[in-house]
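Can you read through this structure? Questions will come right after.
Only one protein chain is missing; all other protein chains are in place.
Just so it is clear, A, B and C label the chains in written order, and each chain counts residues from 1 on its own.
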Amino acid sequence: MVSGVLDYLWLVPAFPLLGVILNGVLALIAERPFLLKEAGLPPPGGSHGHPSRGNSHATEAPGSHGSGASGPHSAPVYRNVVAFLAPGAVGASFVVALLCVLSLAARPPEGRTFVQILFPWIQSGSFLAPVGFQLDPLSSVMALVVTGVGFLIHVYSVGYMSHERAFARYFVYLNLFMFAMLMLVLANNYLLMFVGWEGVGLCSYLLIGYWYEKQSASDAGKKAFIVNRIGDFGFLLGVFLIFWTFGSVSFTDVFARIPLLRDSGVLTAGMATAITLLLFLGATGKSAQIPLYVWLPDAMEGPTPVSALIHAATMVTAGVYMVARSSALFLLSPDAMSVVAVIGAATAIFSATIGICQTDIKRVLAYSTVSQLGYMFLACGVGAFAAGIFHLMTHAFFKALLFLGSGSVIHALSGEQDMRKMGGVRRYLPVTFVTMFAATLAISGIPGLSGFFSKDEILWQSFSSPHGSPALWFVGALAAGITAFYMFRLVFLTFYGGSRMDPEVEKHVHESPWTMTVPLSILAVLSVAGGWVGIPASLGGDNRFEEWLAPVFRSVAAAGAHGAATGAHPSVSLEFGLMGISVGVALAGIGIAYFLYRLRTSKPAEIARRVPALYDLVYHKYYVDEIYEWAVVRRVVDGSVWLWQMFDALFIDGIVNGIADGVRSAGDRVRRLQAGIVGGYAFSLLAGAVLLVGYILYRSMVP
Amino acid sequence: MTPIAMDTGALVRGLYCILPEMVVIGTAILVLLADLLLPEEGKKRLCHLSVAGVAAAILSALWLGPGKIEGFSGMIVHDGMGLFFTLTILAAALLTLMMATGYSEWEGTQKGEFYALILLSTSGMLFMAEGTDLMTVFLGLETLSIPIYCLVGFHRGRMRSLEGAMKYFLLGAFSSGFFLYGIALMYAAAGTTRIPVIASMMRDARLYGNPVFLAGIGLLLVGFAFKVSLVPFHMWTPDAYEGAPTLVTAFMGAAVKAAAFAALLRVVLLTFPAILPAMSGVLWVLAALTMTVGNFSALLQNNMKRMLAYSSIAHAGYILVGLTAGGVAGGQAVLFYVLVYAFMNLGAFGVIMLVAQREDDGYDIDNFAGIGFRYPVLGGLLSLFLVSLAGIPPTAGFVGKFYLFGAAVRSGYVGLAVLGVLNSAVSVYYYLRPVVSMYMAPAPEGIPVPRPPRSAFSFALCASAAAVLLLGVMPASALEFAERSVLSLLM
Amino acid sequence: MTGVPLLDQHLLSVLIGLPLVGAAALLFLPREGHRTIRNVTFLFTLAEFLLSLLVVARFESGTAAMQLVESVPWIPRYGIGYIVGVDGISLWLLMLTTFIMPITILSAYSSVQKHVKEFMVFMLILATAMVGVFVATDLFLFYVFWEMVLIPMYFLIGVWGGERRIYAAIKFFLYTFVGSVLMLVAILALYFHHYAVTGTYTTDLVKLYSLTIPVKMQFWLFAAFFLAFAFKVPMFPFHTWLPDAHTEAPTAGSVILAAVLLKMGTYGFLRFAMALFPVAASDFTPLIVTLAVIGILYGALVAMVQKDVKRLVAYSSVAHLGFVMLGLFALNLQGIEGGILQMINHGVSTGALFLVVGIIYERRHTRLISEFGGLSRVLPVFAFCFMVITLSSIGLPGTNGFVGEFLIMLGAFRTHMWHTAVAATGVIFAAVYMLWMFQRVMYGKVTQEENLRLEDMNGREVAYMLPLLLLVFWIGVYPQPFLRRMDASVAAFVTRFEAQKQAALRGSPAGETMLVRYFDSGK
Partner (left out) sequence: MIEPPAYLLLSAILFGIGVVGVVARRNILIILMSVEVMLNGVNVAFVAVGSYLGDATGGIFAFMVMTVAAAEAAVGLALLIALYRIRETIDITELKVLKW
C-alpha cells in the first residue's frame, strides 16, 4: 500500500520531543547562568568548598506575570533561538500531520487506518504493548486540532511570556506537553495512550506551578496532578480488565475481538460496563467532570497561554477522545452510556451556574470549559460520538480564542484579572475586542457560527437518539442559555461600560503586539468558519465532518451496537423547532445579560442582596472544595498521623522494645540469684543432685 | 605368696601410652627444680621452659598417632578421641603459657609454682581425658582440680582471688564427694569400674533397671555437671572466674571444660544409649536451663570477666545440646565445638588482659571506650572473638553451632535447637556491648594505653584468631578428624 | 571469552573475591591518606562493575538453568559445597549491587570524614557479602553470606550514624538476626530430611528443589523462612527497624541498605521460600498478599506525615516493597517479572533519593523538611535531578517505576483482583506524599537565610547522579533487554512451582521419616 508520507507519521510527536531536548539544553546551558548572574548568586558548579559568600541577595520579586516584569532587559540571544525553536517544532509537526491526513484522505473510506509500530515497549509473556502510532479519521482530527491550535498558542506565548525570567524553561514544558498530547492522541494501544495520559498530567503540573514561588500556584499544580492521578487509577484498572478479557491492549485487536467474545459469553454486559465505567472514571479526572473537576478552576494559576492550550483546547479533551476511541466498548453497555450522558449533562448545567457569579475573568472561562466538556460527554453518552468530536474541535477554536483574548486583556492591564476593575477596554484593545466578541457569539450558539452547528447537533442528538431523552435535551438547552448569559456578562463587564480601571494601570493599557493579535485573528476566523464543515443535512449542508468520521464510528456501530445514531430522522420539522428553541434561549440569555449589565448596572448587586444565601453559595462554588478538603484530605492526614504516632511508634515499637526490656529485666532477676553465699550455692547443688537422681529413678521405674 | 610377675612388656606399653602426660609432669618437676637455681630476674626462663615442655608433649602425642593403645590393663587408653582431647587441652595450655610470658610480669605471678601448677593441672586433664576406668577419671579430676584451686587463689594479696578460690574449693570438694559416691554405687551394682565393661553389661535389664546403678550414674552426672558448670550446679563459676587471675580464668574456661566434657562424653556415648529415655530427658532440661540462664544473666554484666564467665556457662549449655543429640553426629559436634571454644575463649581473655590496666575494676566495660579506632588491631581481634562467640558466620563459632544444632535437629530435638538459636540471638546483645563501647560510644580523651604485648603473647593471640577464622572457613579437615575420633571410641 | 583463564571459569568467584582483595589492600594504606583510600576503593568497585558487565555479556537468555556455575566441595563429608551461579532471577540483582557500589563510594567522598579507612573496608566487605548472597546457590553458602552482611552494616550504622545510631544499629542487627536464626533451624531440618529421604547429605539448591516435602512439614519450614525474609523485606508488621536504620545511617549506608539489602528479603522469598515449599507458599499467599497491600497503603500514608525527609523515604520503601511482594505472590509470569524489575527500579530510584537527601544534608546538616523551601531557584540542576527521581519514585510512565508497577499490578490483578484494586490506590498516595514533600522542599519562597547561599551540585555529584538518571529513562523507555533475560528463568520457576506443588500434595514417596513424624505431631 503506498503509504508515502505516512511512513513519517512518527515525526509528528518526534518534532516536539526534539524541541524539548534542544530547548532543554539551552535552558541548562544558557538560561541558568544568566538567571543566577542576574540574581547575584555564585556562578553555577565549579566552586565547591567555598565559604558561603554573604553577598547581597536580591529577594526575587514573585514572578509577576504580564507586563509588570522587572524592568526592560536586553533580551539575551538564547531567547530568540528558543522563541524560534519551540513554535517551529510544533509548526513542523503540524505540517507533517497535515500531509499525513491528506494522504490518508486520498484513500477510500474503509482503508483510512494506518498503523506504524516502532518497537516493542513492554513485553512479558502474553502481554505486549508496542510503541506504535495509529492514524485514522478520529486521531487525524485530534492531531490537527492539537498541533494547529498548539502552534498558534506557542506563537502567542512568545509575546505573552517575553518579560518572563525563566523563558526557556516555559517552552521546554510546553513542547514536552505537545509531545505527550501527541503520544496520547496517536497511540495505537491503551498503554501508550496511558503514557501520554500521565505525561500531559505531569506537564500540566509543571506549567500550572510555573511560578513555583507563589504558594497558590504550586498548590494548584499539586492538586491538579493528584486529582488526575485518581482518575488515572480508574483508567489503569480499566486497562487491566481490557487485557485480561481481550488478551491485548491495542485498539484494532480489542475492537475486532468484541463480536467473537460477546457471542462466546466471555464479554458479558456487566464486564463491558465495568471496563467502560473505569475508563470513564479516568476521563472524568482528566476532562474535569463531576466529581473530579475541582482542579480545573485552580489550574488558572498558571500562565494564560497554558490555560488556553492545556485547560481549554487540548488536554481536557483527552477524556472525550478516549471515550470516542472506545466507542465500541461503550456501545456494548447502555447503562454506561447513560451514566456518561447524565454526568455530562449534570456537569454542563452545574458549572454553568457557577460561571454566573465569578468575578475573575479566567475563572469564568474555566467553568465555561467544564460546562462545554459536559456537552461533549453528553454527546458521547447519547451515542453521537461524531457530534461530540465536532464540538470538541469548534470548542478548541473559540475557547482558545477566549482565553488568549482574556490573556491579552490581562497583559494589557498589567496583571489585573478581576472584571470588577475593568470596563470600557474596547477603546484600547480593538482587535482583542473584535476577536473575543466573535468567539462569544460562537460559544453562545448564534446561528451561522461554529458553536451553533456543533452545540445544536448535540442538542438535537440528545433529543432524537435512542440513548437520549427530552430531559437531557432540556438540561442542555437551559445550560446553553446560561452559557450565553455569562459569556455576554463577561463581554459587557470587560469591554463595555465605564472604565473601572485604576488610573495608572489605565495609562499603560495598549494593544498587544502582533505576535499575540495574529493568532487571535486566525482563531477568530476558525471560530466563525470552523462550523461550516459540519452543517447538518437538515440545513442543506452535507455534514462532511460526520461523513469523515463515519468509518471510525460506523464500522463500530455496524459491529452490532444497537441502532446507530444516524438512524431514521423522525422529522425535519421537529429538528427545526428544537433549533429555534435553542436559538431563542440563547438570545434570551443575551437579553438578560444586556439588561442587567448594560441598562440597569445596579441590578445584579440588588439581586445579590435580595437572596444573599443563594448568591453566596454559588459565588463560593457550592463549597465543593471545602467539602473535599474537610471530608477527604483532613481525614486522611489525621488518620496517617494516628497511624504513625499511635500505631507505629507506640504499638509495634512498643511491643519490640517491650520484649527487649522484658528480656533485660529477666536477665537482671536471674543475675540476682547469684547471691554470693556458698551455703546457697551448696544447697542449689544438692537440690540439683536430688532432683536429677530422683527424676532418673522415677523415669526408670515408670516405663 | 608368689612373687608378682613383672610383665615388663605391659609396663612399657603403659608408659608408652601415657607419654604426653609423662612429658608434662617431667616439665613440671624440671620447672620446680630450675626455680631453686635461677636468680630473681631469670624467672622469665621458667615460662619458656614450660612452653617448651608443652610443645614437646604435643609432639609426643602426635608421634603416638591416632592408633588405639591400651595401657595399664585397660585403666587408660590412647584412642582417637583421647588424641583429639589431648591436643585440644595441650593447645589450650600452650596458648595460656605463651600469654603467661606477658601476664606474669604485670601481675606478679612470675613464680615457679605458678607454671608447675598449670602443668600438673594439665597432666590431670590428660589423664581424665584418656581414662577408661572410673578410678583414672576420678584421679584425673582431682589432679586437675587441686592445682586449679591454688591457681585461683594465687593472688594472695587480693581478697577477691582468695574468696573465689575458697568458694571454688569448697564446692569442688563437695561435688567430688557426689562424684565418688556415684562411682561407689555403680561399682556396687556393676561390680567393676571399667567403663567399657559396664557398657557391655548394659544390655541386660538387671543392670540398667537397677536403681542403685541409676542413682550412681545420676550422681556421676552431678559431678560432671559441676565441673562443666551446668545450671543448677554452675553457681561457683562466675565467682571463681571473676576472682581468679585472668590468665587462670582463661585456662579454666578452655582446658577444664574440655577435659570434663571428654570424660562425660566417654560415659554418655558408651552407657547412655541403653537408658536413653531417662537420660535424654535429663540432658534436655540441663541443656535448656544452662543456655538460658547463662545467656540471660550475662545480659547486664558490666564486668567483662564476669560476662565471659556467664557466657562460658551458656556455651557449656550449647555443647550439652550436642551431647543430648548423642550418636556420632552429636559426639563430633561436641568435639569440634570444644576445640573452637577453647580458641575463642583464650583469644577473648587474651585481648581483655591487654586492655585492662589492673585486675579488679580494670575489666569494667567503660575502660574499653574508644580503643576500637585508637588500637585497631586489638579492637579488631576482640570483635572477631566476640562475633565468633555469638556464632555469626564466617567464624568457627557459627560452624560449631551449625553442627551442634544440626545434630539436635537430626535426632529430633527441634525444640532444643530452636531454643539454642534464640539464645544465640539473645547472646548477640551482650557480645556486641563491648563492640559498642569500643567503636561507637564517644571516646574519652585519655584512653589508657594497653600493655605492650610480648612477642609470644601476640603470637598466641594471632594463633587463636587464625584458628577461629580457619576453622570457620575451612572446617572440613577438623570435622573429619573429630568424626574419626568419635568412631574410634564407639568401635 | 576473554582468554584470561581466571575470568573464564571463575568469573563469579572473582566478583566475590575482588572487594575482599580491595579491603586487604586498604589495610596497608596510611590512615591519613583519605584521598588515596577513597580513590583506591572507588577503583576497586569500578573494576567490579566492569567485570560484572562480562556476566551480562556472557549470559544467554534462552535457558533457565544456572549459568557460569562453579562448584567446589567445601565440606565434602556433609555435602556442603561452594556452589555459585547466576540465572535470570539473580542476574539483575547482582548487576544492581555492582552498579550501585561505585556510585555509593563516590557519594561518600565528602559525606564521610572520620575513620575513612575503616568505612571503606566495611563497605568493601559489605560488597563481597552482597554479591555472595545473590550468586550463592548452596543453602549453607547463602546463609553464611546472608549473615555476613549484618556485621559491616551494623558498624556502618553504629559508627558513622546520627544521634540514636547505637539503638538503630542494634535494632537492625537483632531484627534480622532473630529472623535468620529461625531460618537456620529450618535449613537444618530440610538438610536432614533430604538425608533421611535420599540417604545423601547436600545443601545444593538445585538438588533440594527436586525434594518433595510433606505438607505439614512444609508449613513449619516455610513459616521459618517467611519470618526471616519478612523481617528483611520489611513486610508490614516487621518494618519498624527500617525508618530508624535509615534515619540514623550515613548517606552511603542508607543507599546500600535501601538499594540492595532490602532486596535480599524479596530475592530470598523467590529463590528459597517459594521454590522449596510450594504448597505452603500457596497456602500463605492470601496472608502475604494482604500484608503486602497493607504495607503499600500503610507505608504511603505514614510517609505522608513525616517531618524528616529520610524517614519519609524509608516509609516509601515499605510501600514500594509491598508492591514487589504483591508481584511475587501473584505467581504468574507478569507479576514475578514485574516484581524483579521493581526490585531493580526501587534500588535505583530510592538509592538516588537517598543520594539527593544526602546532598542537601551535606550542605545544611538537617533533614527536616521545614528547614528547606524554594531551593528550586537556588539549585536548578539539583531541582532537575530531584524532579526526575521523584517522578521515577511515583511511577510516572516513561520512567522505570511505571514499567515495574504496571507489570506487578497486571499480574496480580489476575489472581487477586480486589487486592490489586486497593493496591492501585497506593499509586495515588505515592504521588501525594512525594509531591507534597517536593513542593515543601523545592517550591515556595526561600524562607531560610542559609538556603540562599547553597551551592548547586558540583562535578562529582553530577557524576554519580547521571548514571542513575540514565537508568531511570532507559528502563522506562526500553525495558526489553532487562525483561528478555528474565523470561526463561521466571517461566521455569512458575512451571516448577506448579509441578512441585502437585507432587507434594500427592504425598511424599519416602514415607515417614523421624523428622516428618516430629513435624506431624506438631512441635
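Following the convention adopted for this analysis, contacts are C-beta pairs under 8 Å (C-beta built on N, C-alpha and C of every residue); 3 or more make two chains touch, one makes a residue touch a chain.
Bear in mind that the values here come from a model prediction, so they are computed numbers and not experimental data.
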Self-check item: Partner chains on view for the chain not depicted
Solution: A, B
Quiz item: Of the listed residues B:Leu32, B:Ala184 or B:Val328, which contacts the missing chain in the full complex?
Solution: B:Ala184
Quiz item: Which of these, B:Leu11, B:Ile29, B:Leu59 or B:Met159, touches the one chain of the complex that we don't see?
Solution: B:Met159
Practice problem: Write down which of B:Gly112, B:Gly218, B:Pro238 or B:Pro450 is the residue touching the left-out chain. | Solution: B:Pro238
Quiz prompt | Touching residue (missing chain; options B:Lys43, B:His78 or B:Lys167) | solution = B:Lys167
Quiz prompt | Hidden partner chain, touching residue among B:Asp79, B:Glu107, B:Glu142 or B:Glu359 | solution = B:Glu142
Quiz item: Which residue numbers on subunit B touch the omitted chain?
Solution: 135, 138-139, 142, 146, 149-150, 153, 156, 159-160, 162-167, 169-170, 173-174, 176-177, 180-181, 183-185, 187-188, 191-193, 212, 238-239, 242-243
Quiz item: At which residues does subunit A meet the chain that is not included here?
Solution: 671-672, 674-679, 682-683, 686
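Just so it is clear, only the chains that are shown with their structure count from here on.
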Quiz item: Counting C-beta pairs in contact, which comes out ahead: B-C or A-C?
Solution: A-C
Quiz item: Hey, how far is the Cα centre of subunit A from the one of subunit C, in Å?
Solution: 38
Exercise. Can you tell me which residues of subunit C touch two or more of the remaining chains?
Key: 174
Quiz item: In the complex of these two chains, what residues of subunit C are touching subunit A?
Solution: 171, 174-175, 237, 239-240, 298, 301-302, 304-306, 332-334, 337-338, 374, 376-378, 380-381, 384, 391, 396-398, 402-403, 406-407, 409-410, 413-414, 420-421, 424-425, 427-428, 431-432, 435-436, 439, 442-446, 450, 452-459, 462, 477-480, 483-484, 487, 491
Quiz item: In the complex formed with subunit C, which residues of subunit A make contact?
Solution: 28, 32, 35-36, 39, 41-42, 44-48, 50, 52-54, 57, 59-60, 62, 119-125, 127, 191, 194-195, 197-199, 202, 205, 209, 212-213, 215, 218-219, 222, 225-226, 229-230, 232-233, 236-237, 240-241, 243-244, 636-637, 639-641, 643-644, 648, 652-653, 656, 660
Self-check item: subunit B residues touching subunit A - in the complex, by the definition given at the top
Solution: 166-167, 170-171, 174-175, 178, 208-209, 211, 214-215, 217-219, 221-222, 225-226, 232-233, 235-236, 238-239, 275, 277-279, 281-282, 293, 296-301, 426, 429
